[in-house]
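Sharing a structure, written as structure tokens. Questions coming.
Every protein chain but one is kept in place in this view of the complex.
On to chain A.
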Amino acid sequence: MNKIESICIIDDDPITVFGIQKMLSLVVQCDDITVYRNGKLAIDGIKQRIEENKQAPQVIFLDINMPIMDGWQFLDEFITLPTSEKVRVNIITSSIDKIDLQKWECFKQKTDHTITFNNKPIRKEHVAEITKVA
């Protein structure tokens, strides 16, 4: 089973969070999974980790539509953070809006981090595939 140091799930929908957590427990071995209910809480939490000299999460599951700070606004700030390692950001969304796909393309150009775009619903096999170190 694949082993990941730390994973972060950013989503305001408890069912999606439950689903991702359940699938992760089946496909990877990880002792550090953090859940944030929106982008704002997530960016604050990750900043704090970096301040405490802890490693940034290796894999992030990111929702787009969230209150206060959405997925894109989170990415805007996240890619400016001083991270030592490359991070894999898996966008998990039910959006099939072209604009969201364009934004994704745009972010891929702007950063060295790996960013993937995944439409709901996601399956266990797919989670296994996208949950690895970038």
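Couple of notes before you dig in:
Just so we're on the same page, a residue touches a chain if its C-beta (ideal position, glycine included) is under 8 Å from a C-beta of that chain, and two chains touch if they have at least 3 such contacts; residues count from 1.
Going forward, contacts and distances are computed from a predicted model.
The complex appears with one chain absent; UniProt names that chain "histidine kinase" among the candidates "ABC-type xenobiotic transporter", "Simple sugar transport system permease protein", "histidine kinase" or "NADH-quinone oxidoreductase subunit L".
The chain not shown here is touched by just one of A:6, A:65, A:83 or A:116, and that residue is A:65. In the full complex, the hidden chain is touched by chain A at residues 13-16, 18-19, 22, 37-38, 41, 65, 67-68, 73, 94-97, 120-123.
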